[in-house]
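Only one protein chain is missing; all other protein chains are in place.
Labels run A and B following the written order; every chain starts at residue 1.
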Amino acid sequence: MEQTSADITASDDIRPPVASIGVIGWVRANLFDGWFNSLLTLATLYALWVVVPPIVRWVIIDAVWNTTGAECRDAAGACWSIIATNFRFILFGFYPYDQQWRPLVAMLLLFGLLYYSQDRKHWTKMLGYGWVAGLVAMGLLMRGGLLGLSSVETTKWGGLPLTLLLSVFGLTAAYPLGVILALGRQSRLPIIKWLCVVYIELIRGVPLISLLFMGSIIFPLFLPEGITINKILRAQVAIILFTAAYIAEVVRGGLQGMSRGQYEAAESLGLNYYLTMRLIILPQALKIVIPPTVSILISAFKDTSLVVIIALWDLLKTSQAVLSNPEWMGFSREAYIFIAILYFLGCFSMSNYSRRLERELDRDRP
Amino acid sequence: MKKWKLSLVMIAVVLLFVAGPALAGTLDEVKARGYIKAGVNGGVFGFSMPDDKGVWKGLDVDTARAIAAAVFGDADKVQFTALTAVQRLPALQSKEIDVLCRNTTATLTRETTNGLNFTQVNYYDGQGFLVPKKLGVKSAKELGGATVCVLPGTTTELNAADFFRANGLQWKPVVIEQTAELNKAFFAGRCDCLTSDVSQLAAQRSVSPRPQDYIILPEVISKEPLAPVVRHGDDQWYDIVKWAVFALIEAEELGISSQNVDKMKNSTNPQVQRFLGTSPGMGKALGLNEAWAYNIIKQVGNYGEIFERNVGVNTPLGLERGLNDLWTRGGLMYAHPIR
Partner (left out) sequence: MGNAAAQKVPFWLDPKKRGIVFQIGTVCMVGLLAYYLISNVLINLEKQSIATGWGFLTKESSFEVGESLISYSSADTYARALLVGALNTLKVSFIGIVITVILGTVVGIARLSTNWLVSRLAKGYIEVMQDIPVLLQLFFWYAVFYETFPSPRQALNPITGVFLCNRGVAFAVPAAHPAHAYMLAALVVGLVLAFFLRRWAKKRQDRTGQSFPVFRVSAGMVVGFPLLAWLAFGAPTAMDVPKLVGFNFTGGLTLSPEFFALLMGLVLYTGAFVAEVVRAGIQSVSRGQQEAAMSIGLRPSQVLNLVILPQALRVIIPPLTSQMLNLTKNSSLAVAIGFPDFVSVANTTINQTGQSIEGVALIMAVYLFFSLSTSAFMNWYNKRVKLVER
């Protein structure tokens, strides 16, 4: 008996059929199982064969990278020169040419902070202070007027720093407001609840553009004579008010996910409303809603592109300004693709991060 | 705790942006601030457009710089804000800007129901049509059935509607609010014709990829006096803006230019002396430095210089002086006496 079994293992070290392992096996299992899938694969491959080579030719092979606009017109492929020649204006707008290192440093600071904050182990009080210090330093770098930096008016801020500014401050300010609105909507006090519901539903029912119009055209009328608020800040306020309503709905989801027992336990400890929320409910509820909050951040980031409609010089507007230059007229595709790539990188890294975080939080849950 | 700190930061940020409460008149506000806030179009080459270093250039831009030179003795003390057509009037009404130099046509309703004051015209214009040569169109009357690119919310849009209606012609407007986007669409062939003020058409044509392929049709269908605009109810500021424009025109008439202005200071002509402040009085009357006009001419030039530099025959726009010539040469530029 033992003999036989040993025999089998030794001599019949049978390998599985070639067709079910390795590359071929994978291809069979994933691309050609059954006639329908085979047909689908072939059709898709054919479509790719038709579409991809011309695109690759246009994007890379026939493209020109560092020429004048006139030379571009003779090229068969994409004219990336429009980016190469104008990228400083596209990225920084009207910011004084010789001072453009300042927004660059500010942006690097922001990226550094964001990168460092990715790891949840780093989420300490110190990081909070770090962010506050970082934001102040960024503001100082952009605005100047201190420490020997020449002052740069906000009307000259543009391009990527403006886009980032609008989204980062938009979210940091909208977050607490959104939490308050969510708490208000869950409140047992009817008037508070009613006010919050009306606000949230009203804002969520209208497009952002109408709020931006309101900020850019009507808002000045709401202020008393003689007080004016900067155009950028008005757009910022519109974005904050808009985002807050969406955050409120996300946070409400988290609050509703809390079991009744948590409230009762807090009450039985004699905690008042404020302490119950601050120590028991919010820490748990906000943790649940981190992933959807990141998706709100992503859409807020994308939504900042709308300020182009009220003539703020964000990334999209600066590239359009370049496109209206006669030398570069007609190369919209290249410019828009470049901007799209920037947005894509930003959003994609955020959504990847959100997915990772979601997995981590899932693991943490008992 | 954290929220508390966050709100502190937010308040600090808000303070970074909010302008302080205003003083009495616009001039005092401007002086306290240290610069003028001017609204411009931002998309019209030759009138107001940033160059590739982000420096503003153009006839409207130079008008605003002349005002700054008059007030501060420094033409660079202007902050330009690009405004869309729909934003321009509210921006002025809400004091976001001090003066609007954005090829805005003076009309009765704007001056009355919108609460604005138009100062001295810095460009006399009229509305026309720009078409590609290859369409073979010789007159605007042949534009029946055409697709027309036009800026929404302008007098241009209304004039075009009136024109086609009066002539019983069918047309299809394409309206895009951003000037640059609209022109891009026209030159890419989205429309058969672009309608706007003739000067703007020339400007847009000059910066198109192939200017020689386009013609401006002979019809001028409207009067468009373009003037810097200020708010109702601040006469001193109105006077300053108006007389800054007059100074540009008067200097040309007196033969004072940025080249010879220093020499002219020694002139014995009493008109020139009053103008340049060597015999004082005019500046004080406006509430400005006596060298106000000197500073304008020295730093910005006279109207003729500005015109030739930005839109004249030797620029890509190639505009004739026409209506914008001095009255002595048959144009409409006629400065009131500075005395």
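Here is the rule we use: contacts are C-beta pairs under 8 Å (C-beta built on N, C-alpha and C of every residue); 3 or more make two chains touch, one makes a residue touch a chain.
Computed from a predicted structure; not experimentally measured.
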**OP:** Write down which of B:55, B:158 or B:332 is the residue touching the left-out chain.
**Re:** B:158
Subject >> Residue of B:45, B:171 or B:294 touching the missing chain in the full complex >> reply: B:171
**OP:** Looking beyond the chains shown, say which of A:91, A:282, A:306 or A:322 touches the absent one.
**Re:** A:306
Original post:
Residues on chain B that touch the omitted chain in the whole complex?
Top reply: 85-86, 89-90, 93-94, 109, 112-115, 135, 143-147, 152-154, 157-158, 160-162, 164-165, 171-178, 181-182, 184-185, 188-190, 192, 231-233
**OP:** Pick out the residues on chain A that sit against the missing chain.
**Re:** 30-31, 33, 37, 40-41, 44-45, 188-192, 195, 202, 204-210, 213-214, 217-218, 221-225, 298, 302-303, 305-306, 308-309, 316, 320, 330, 332-333, 336-337, 339-340, 343-344, 346-348, 351
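Note that only the chains that are shown with their structure count from here on.
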**OP:** Quick one: which bits of chain A touch chain B in the complex? Just the residue numbers, please.
**Re:** 73, 86, 89, 93-97, 128, 132, 135-136, 139, 143, 153-156, 169, 172-173, 176, 216-218, 220-221, 223, 225-233, 309-311, 313, 320-321, 323-326, 329-330, 332
**OP:** Write out the stretch or stretches of chain B touching chain A in their complex.
**Re:** 2-3, 5-7, 9-10, 12-14, 16-19, 21-22, 42-43, 50, 52-54, 79-84, 86-87, 90-91, 93-96, 177-178, 180-181, 183-184, 187-188, 207-209
